[in-house]
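One chain of protein is taken out of this complex; the other chains stay put.
First chain written, first letter: the chains are A, B and C, and each begins at residue 1.
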Amino acid sequence: MVAVEKKSKPRVGFFGMTSCKGCYFQFLLLGKKLIDIFDSLEIEHFWMLKEDNELGEFDIAIMDGAVSNKDNAEFVRKVREKSRYLIAYGTCACFGGIPALRNDVSGFHEKVYGKPIKLKPLQNVDPLDMHVKVDYHMVGCPVNEQELLNVLRDLLLGKRPGEPDYPVCVDCKKAGIRCLFKDGIPCMGPVTIGGCGAPCPASRSPCDGCRGKLPDANWGSEYDLMLEHGLTKDHIIQKFAKYARIAKPGRVKGK
Amino acid sequence: MSRKTYSLDELTKVEGHAKLHVELDGKTVKRAELSVFEPSRYFEALVIGKSYQEVPSISQRICGICSVVHTVTSIKAIENAMGVKISKQTADLRRLLLCSSTIHSHTAHLFFFAAPDYLGFDDVIELARKKREYLDLAIELQRLSSGIVKTIGGRSLHPVTPCVGGFHSVPKKADISNMIRDFERIKDLSVKAAKMFMSFRPPKLENRTEYLGLAGKGEYPLYDGEISALASDGFRPEDYMKNIEEEVIFRSSAKYTKFRGKPYMVGALSRLNNNHEYMSSTAKGLLKRSGLHVPCYSPFMNNFAQSLELVHFSDVALDLLRRYEENGMKEERIDIKPRKGEGFAACEAPRGILIHHYRFDSNGKAAFANIITPTCQNVRNMEYDMQKLIPAIVNKPDSKVKRILEMLIRAYDPCFSCSTHFLDLDIRKLKKH
Amino acid sequence: MGGPISSKYYLISKKDLQRLLDSLSKKMPLFAPVKHGKDFNFKRLESGDKLDIAGYTNTEYPPRGMFLPEGEAVLEYNKGKFSENFFKGKAAVFGIRPCDVHALLVLDRVMLGHDHFESHYKRRRENTLVFPLVCGTPGENCFCDSMLTRNLVESFDLLFTDIGHHYHVEPGSKAGLEIIAANKGLFQESVHKAAIVEVPCKKKLDTANLPGILAKARASGVWDEVAKQCVSCASCTFSCPTCYCFSLVHDSGIADPEHVKVIRELDYCMLLRYSRVAGGLVFREPRKERVQQFFYHKLAYGPENEGRFHCVGCGRCITECMAHIDITDVIGRIRDEHDKRK
Partner (left out) sequence: MSMINGNEESYRPALAAVTSVLQENARIRTLGITFRLDAERKSFSFNPGQFVMITLPGIGEAPFSMCSSPKEKGHFELSIRNLGNVTDGMFRLRKGDVVGVRGPYGHGYPVQEMKGRDIVLVAGGIGFPPLASVVEHVIANRADYGKVWVLYGVKDYDDVIYRQRMKRWSKAKDLEVRMALETPCSKWKGCVGVVTKLFNKLKIDAGNTVGLSCGPPIMLKFVTLGFEKLGIRDGDIFISLERLMQCGIGKCGHCNIGNKYVCTDGPVFRYTDIKNMAEEVW
């Protein structure tokens, strides 16, 4: 049951696959707390920050990005084999994210490169769950760096961190933000996994759903609300399928 | 003479982002190829069929570190297509956003990736242990600049307030005075940073190439302007297709570009070469003090140019903010009626010119998109630089060659997805023939 | 605190009220409704002249947070020792509405009643002066008339009524009388009880035999309809002045994970995690059961356990619900169904 054995310094690796790498950039926002992380963990692999990166054994592997080709698939399997605890880091890793939008569009090469060219057929963009067992889903596009800190802290304590299973509205209320629906702005908060602190509603921008589908979401009611607030059916579907087209198989169940 | 091949492809085993292949015949470089292996994400196709309101938030995810400029450029192109005229305040706020995000991006690159090389450390983690005061400076600059991006953009990356027609919300009066305070602090720290980078002695390389950058009326532009070239005529963003050729390279998943058939450079050094006379007086003073001759043809000096930009953009931001200090900003946004149209926009991303180009149908759904990122434009030039650089360093030990090549690539501050430890590889020397 | 303790009433001019609040704000944190954007909320008032309650009906969020904060570090563990951290000093709140004071009376019965009292709530409650402001015109969604919470006879220190250019002041506690005595120059005596024209509430909730009706309405289809609308955002529970449920959360930093603060964090029955037990089982997983918990707790279990409805008719949950669920309407439908069955 123990996630990570308590010992002097757990070995941590940061890895990346198909994504915008924003979640790593978010890591730098930890500011002074970065120093705490450097002090309490042994960072063995971090392509963005480190000169020497070896694929040894890890207590905690933090994997950013989705699986979008054979190399990715092979790589994540290798990392999983070498790690005791695997964190899917960011919406791309958890749900496929924006890159997974390509699964729905055909004729990609033509659209991008102008003329049909011969390349290997494209594989779907998959969340990590579809390839390996994931121990923690850290959702967010980008992730909330505070959540990373808390998860690492829990693991240091020998505790299994719990994934958030409440809507963004809860963050919104905690921050004392006036609900956007009251001002006629349709918001994805009620159907989106919370834990971000609702930065978007805080700046009067509707939640876009970047943390993916809440297991407990009431899609029917949200659909009605969006319609009521002036979105077209087509647009609502685009919104619902934006970041988390793929339901996450590994998450806690709910209704 | 002996033939030699450097094949730097370790990274494929790790991430599959990029690899470098160099073939030498004696001192002549036969091939110098840089191939990007970051899996293609096909953004230009992803946005097709999407509502114009969804396009900026999809496009911004091309890159996590320059998401702000992707957002702004995307919105600008959409507005252009829909015939929207934004207010002066909106334009100013976008400029501010670009100033702060450029500072944020530059400090990350300069301190976390570039500087350790010059200071003789492996990486920032080693540096953090041995020279904490240095990390404190980096962290403080990151904190302040990302905080400002958050104040204006709602989040520090993938900003959410900018939208077609304006902003969902604008900074409050108190935010404005806080930002002034923060930018003043940023400026002080930036002067320190610029002096530090001034003192570094990068490898010698002089490679006359073409330098493209936005140029406006008497300013050092970020948000608008035409595209100018140092040694030839410039062009308007909507004419980019006539002037910039995009090529599909089979060995790479990135599209590479040429300017009228030749490699060229974009980014801080290009901006400096094109517009240095419009820098703020403090930045100009530092430039003078450095003794750097502009135009400068050493790609390694791109880092120093970035550090000067930290100072310059703080000054620009302070100037902009002070105009709103007294009366604050108005909540305003233009209502959009979607229409059929085509739009272009070019902005200066931290790493150089960024072009977004869309076509929309009458319902406001995207029908076509083309995006040219700075790194795609620079790759050709990196190869060109290596042609020039390698013969001069070929006699050095392999580890040294590796380090210098890495530093060269890193000097360009390539975008994260194909970036920093790009060449974190060992060199395999093939048998001599 | 208790019932009426003086037969005397007082008047204070609006300017003098600012003076009074100003002197109080120098002595202790003083909370009052403060406008931000379109809403009022209880915020710390730095000085009396900052008071601006034109257009104030009630606050967006309830005054609960001054007595039961959203998150409060109640316990600390450091270097092998536990210590309990209490709120120290005094505080005061001006402008709280009578319905919300009734809500405090509900919280009192829960937090101070049964076999144990909650020591942190107790201290905050005892050390906070309460200066309610009587309501003339109710808001769109208020139904205090129905819940009998418009009038206040207990649990205040000074009760204020706006009678035009003056406030009428009724002392309700020894502390209240002391404040008047200490600020004699600001108050005029008056023998009259305050009289204002009360505009009746637009919304109604018929409470007759309500617990009994609810006991029989468990299987009603109305709950399915409500659950279909409800998005489980927990806005209703966040905004309700009588919602008090909480969790105890251990929090520590990564640098010293064993220096722990235990945070008493309000928790909400609308959320799945609220009733999740070890093994992953959620006792109230269906949305319908969570919706029922809210309504039953307010209107059935409350009267059964504490002899009071846990709804004071403030209408906040109606205002806050983006899915347009209206407690008066839901109960109306339940009652209709019940009456038809008869």
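The rule is simple: a contact is a pair of C-beta atoms (placed from the backbone, for glycine too) under 8 Å apart; a residue touches a chain by one contact, two chains touch by 3 or more.
As the structure is a computational prediction, the values presented were derived from the model and not from experiment.
S.K.: Among the chains in view, which touch the chain not shown?
M.R.: By the stated touch criterion, the chain not on view contacts A, C.
S.K.: Consider the whole complex, including the chain that is not shown, and state which of C:Arg124, C:His168, C:Arg276 or C:Arg316 touches that chain.
M.R.: The single option touching the absent chain is C:Arg276.
S.K.: From the list C:Glu46, C:Glu304 or C:Asp336, pick the residue that touches the absent chain.
M.R.: Looking across C:Glu46, C:Glu304 or C:Asp336, the contact with the absent chain belongs to C:Glu304.
S.K.: Just one of C:Tyr167, C:Tyr244 or C:Phe309 touches the chain that is missing; which is it?
M.R.: Answering carefully, the residue with contact to the hidden chain is C:Tyr244.
S.K.: Can you name the residues of chain C that touch the chain not displayed here?
M.R.: 74-75, 77, 80, 82-84, 110-111, 114-120, 214-215, 218, 244-248, 250, 252, 257-258, 260, 262, 264, 267, 269, 274-279, 283, 289, 292-293, 296-297, 300-301, 304-305
S.K.: In the full complex, which bits of chain A touch the chain not displayed? Write them out.
M.R.: Those residues of chain A that touch the unshown chain are 1-2, 6, 157-160.
Operating definition for what follows: only the chains that are shown with their structure count from here on.
S.K.: Per the centroid of Cα atoms for each chain, what is the distance between chain A and chain C, given in Å?
M.R.: 37
S.K.: Can you work out the whole-Å distance between the CA centroids of chain A and chain B?
M.R.: Whole-Å distance between the two chain centres: 25.
S.K.: How far is the middle of chain B from the middle of chain C, if each middle is the mean of its Cα atoms, in Å?
M.R.: The mean C-alpha positions of chain B and chain C differ by 53 Å.
S.K.: When you check chain A against every other chain, which residues touch at least two of them?
M.R.: none
S.K.: Which residues belonging to chain C are in contact with no fewer than two other chains?
M.R.: As it turns out, chain C has no residue touching two or more other chains.
S.K.: Contact residues on chain A for chain B in the complex?
M.R.: 15-26, 28-29, 31-32, 34-35, 38, 43, 46-53, 55, 68-69, 71-72, 75, 97-99, 101-102, 105, 107-108, 111-113, 117, 141-142, 199-200, 202-205, 208, 210, 234-235, 238-239, 242
S.K.: Taking the complex as given, what residues does chain B use to touch chain A?
M.R.: Within the complex, chain B touches chain A at residues 12, 14-16, 38-42, 44-46, 48-51, 53-54, 57-58, 61-65, 67, 108, 112-113, 116, 122-125, 128-129, 132, 135, 139, 142-143, 146, 150, 153-158, 160-161, 163, 168-169, 248, 255, 416-417, 419-421, 424.
S.K.: Mind pulling up the chain C residues that touch chain A in the complex?
M.R.: 37-39, 41, 60-61, 70, 228-235, 238-239, 252-255, 257-258, 268, 271-273, 280, 282, 285-287, 319-320, 322-323
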